[in-house]
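The block underneath contains the structure these notes are about, expressed in structure tokens.
Of the protein chains in this complex, all but one are displayed in their positions.
Each chain carries a letter (A, B, C, D and E) given by its place in the written order, and its residues are counted from 1.
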Amino acid sequence: MITLNNTKYMDIKKINLDDLAKFISEIYMLKRNKREGFRLSGVDNPDSLTDHVAIAAQLAYIIGELEGLEGNKCAAIVLFHDNGEARITDQHKVAARYIDNKEAEQQAIAEQLNLLPESIKNKIANLNKEFESRSTPEGIVAKDADWLESALQAKIYSEQGYQNLENWIDNVSKALETQTAKIILEEIKKTGNFTTKWWQGLKKMTYEKIYKKS
Amino acid sequence: MITLNNTKYMDIKKINLDDLAKFISEIYMLKRNKREGFRLSGVDNPDSLTDHVAIAAQLAYIIGELEGLEGNKCAAIVLFHDNGEARITDQHKVAARYIDNKEAEQQAIAEQLNLLPESIKNKIANLNKEFESRSTPEGIVAKDADWLESALQAKIYSEQGYQNLENWIDNVSKALETQTAKIILEEIKKTGNFTTKWWQGLKKMTYEKIYKKS
Amino acid sequence: MITLNNTKYMDIKKINLDDLAKFISEIYMLKRNKREGFRLSGVDNPDSLTDHVAIAAQLAYIIGELEGLEGNKCAAIVLFHDNGEARITDQHKVAARYIDNKEAEQQAIAEQLNLLPESIKNKIANLNKEFESRSTPEGIVAKDADWLESALQAKIYSEQGYQNLENWIDNVSKALETQTAKIILEEIKKTGNFTTKWWQGLKKMTYEKIYKKS
Amino acid sequence: MITLNNTKYMDIKKINLDDLAKFISEIYMLKRNKREGFRLSGVDNPDSLTDHVAIAAQLAYIIGELEGLEGNKCAAIVLFHDNGEARITDQHKVAARYIDNKEAEQQAIAEQLNLLPESIKNKIANLNKEFESRSTPEGIVAKDADWLESALQAKIYSEQGYQNLENWIDNVSKALETQTAKIILEEIKKTGNFTTKWWQGLKKMTYEKIYKKS
Amino acid sequence: MITLNNTKYMDIKKINLDDLAKFISEIYMLKRNKREGFRLSGVDNPDSLTDHVAIAAQLAYIIGELEGLEGNKCAAIVLFHDNGEARITDQHKVAARYIDNKEAEQQAIAEQLNLLPESIKNKIANLNKEFESRSTPEGIVAKDADWLESALQAKIYSEQGYQNLENWIDNVSKALETQTAKIILEEIKKTGNFTTKWWQGLKKMTYEKIYKKS
Partner (left out) sequence: MITLNNTKYMDIKKINLDDLAKFISEIYMLKRNKREGFRLSGVDNPDSLTDHVAIAAQLAYIIGELEGLEGNKCAAIVLFHDNGEARITDQHKVAARYIDNKEAEQQAIAEQLNLLPESIKNKIANLNKEFESRSTPEGIVAKDADWLESALQAKIYSEQGYQNLENWIDNVSKALETQTAKIILEEIKKTGNFTTKWWQGLKKMTYEKIYKKS
């Protein structure tokens, strides 16, 4: 049996495995929970919270590196930032008019983290704190990435014909703090085909003509 | 205007924004690409690659920390590991019988990364290399997290009635390298209700009886 | 041009049509909003709020008539009871642990109803009040029908293999006030095939044998 | 144990519970049956019959009240009007060219209602008769609401890019009898964003700027 | 320009292209129309008519060849047999209790075929006739293949947990005429994992162990 780091290794056998299994069971709920805000624009079955998180974390990495920060950490902050929504579901901006769920989300996160070993719990709690308070440059980047991902997904739905998503994009535009995220959004806002932009020129046609002049 | 890190800051205005927009456009394709292997067991519309990546990255963080490594880095390796599948789609183990796509995936990743500024490109390329070669402890953890996520999703589909997923779980069980991942999988394999385990005891009933004895 | 009731007729041309159109636009949101609680049991794309409302209103009619009340009124109470969720989305019982949304829902309903002509607004507001306070027999029936519908949909998901829905059914069982609803639930709980019970014996085979002894 | 109305109460224990359970089992089929007509315009997975019924019943209430009638009754007529389609499925207007299913629907409804206690059966049969014959003002309102709901859902699909739904809306426009329904349809036909009209101005932005001038 | 068969070639330029385009437009509707019967067993979004046709035609080819007939012709009969359902939708066996749609289907098919050039129209009309009347061995095989496909899809849904599909399989079992189809169905009925049977032993594991004894 191998131990990857002999000195800092935590003995998995001494950990509360039942609690750890509960924590892991819970994060899979994020696949079933959907991005509620897109329903406002007519989307019947929007993408999942995990769809959002995976892309937002990549964006955080890139923005972070461009801003001269450590991408790994920026991405990690985003990675855990929506875990509370496993318990309280995703809240859109019309619901926000009626319910302030900030405290509830923090309480949900706190209870989730209690299922983890102390040291991991503290680290993730700190990542969450940086995200919520934006007290560190990495926290600012993470929040910008979170918003940017939403705006770009809104762009994709908008290109597909759904309504009033420019409004979403404009709100994100105002909220963004870093110049990097702002300029990326400006660049993409201008394109008419963000959905399909990436593969232009990459298709390889495989047919061969039999009758050349036909 | 704010620069988060004055010394290491990369000037977004000097970057090839068109290429960056292409890279970002491409990662959204991962939401539309699905986990093909689950179709083998009868799942008609499996979860997306981003669904998989977000959870696998969280698992990598946790396994990494338990193994005494830096969670941030383990998670970052997972975060980018499936990007090549935007171009070549997800390959299941029956397809693997006929096609060795390792090289193709590396070529796809190389071309994707060429769209990014040099320094970021090199960093992500290195993360990918650690994943593929498992030449570092973090690379080993990332691969284990990738496998573990699949096995646990297989558990969820299995609990829902889909077929022959124990076979998937057993294969992962053999492939895993770290004791941490192995024991987590053993723990969860035993449970009959991994899908719903997390919320047992958390529901708050809100009704009040009017007629106490009715 | 026809006026159906000459004496009580409200002149549609004197009504704020823009507000009325807004109200109607909003209720269509109930088709896009889903029954969030079923995600807890592993359902990825649960039925809509309107799916729930239509069946619950029929149940309210039936229970109401059995209880010696006017079915029409019982059904009408159910019909409007979830409109507030167009704005605040459906809340499940784990979320209820963290957020008390009662007041928010009432505020959302109040703002919605302000879009309607005074007399209609007051009538629907009263229906809502009877539902929330259960101060009338019809309000009690409506609430029972709302719960019963959820329990029976849970039965259907449960028969399909989803997990831990007996727990849902049991909670409804305890909450129900009317004997009628209780007994209906008891009756259906016992059946193993509630989903398909209705069409047993109704299929008409249309084939004719060509070779009688084959 | 409580009886809500001591004098008119029907003893649930004396009722044929097996038949009642069959009736209830059957109405859940309406969630699985879809609005077939929208497939003509390219919709692959249209909304359910219950989606339609819930909104049409609300519209019937509103139109009824505006026409000076009792909303409760207008809504109740709509509530049950599609039950026959549990057995014969929804028929679109191209199918209507080949099959006259009026009689079949009435026979299906009659057989369904035989599962209910006599008095409830008669009441619902009467509601159905008013709908089919439009022999009462409430029947006229109910039919108008049924049509109007379809036209407004067609508007929503049309705004999302599906084809030839104006044709649907125009046909409804000609069929409507009440001035109230006609004017509501005219009002909404003019809007370009019926899907999203309701929440304009309701979103509450929750971000706070860190760097005011950035 | 190439003509594949100089003597029998029909000049496409002399054909009514608008009518031909209509015929082709119509067959795409078969992708949007679903197998209604499976909803009876609780399936919310069943497979399409084209899903059914493609597999049934392959089965007809195989059964036909086993029965000593020309597979091509057997398959062709199945290929067109559901085209009428583009106009009248798929009818399940509960609906068949109330509506005899045989004549309607033939009328729909006749009108469709009028859009095709005379000679093709006659050929497809004859294929349809063989299917309906089972007046030829190939017609018998085609009908058996149609039924067998449904029974095997029912088996797949049944293995996934849906209800009362054995009933469907048994009815097909009685209706089948050819010994070939009967024995295939008997063989498959016995298996517990028809869904996943095909790939047993085909998966290629691609992992390599780093730490052999771990």
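The rule we apply is simple: a residue touches a chain if its C-beta (ideal position, glycine included) is under 8 Å from a C-beta of that chain, and two chains touch if they have at least 3 such contacts.
Model, not experiment: these values are computed from the prediction.
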For subunit B, residues in touch with the removed chain: 29, 31-34, 36, 39-40, 42-45, 87-89, 91-92, 94-95, 97-99, 101, 104-105, 107-108
Sites on subunit D contacted by the missing partner chain, in the whole complex: 40-42, 93-94, 96-97, 134, 140, 147, 160-164, 167, 171, 174-175, 177-179
Interface with the undisplayed chain - residues on subunit A: 156, 159-161, 193, 195-196, 199-200, 202-207, 209-211, 214
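Keep in mind that, in the parts below, only the chains that are shown with their structure count from here on.
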Between subunit B and subunit D, centroid-to-centroid distance (C-alpha), Å: 43
Distance from subunit C to subunit A - Cα centre to Cα centre, in angstrom: 34
Per-residue multi-chain contacts in subunit D, two or more chains: 1-2, 29, 31, 87, 156, 195-196, 199, 202, 211, 214
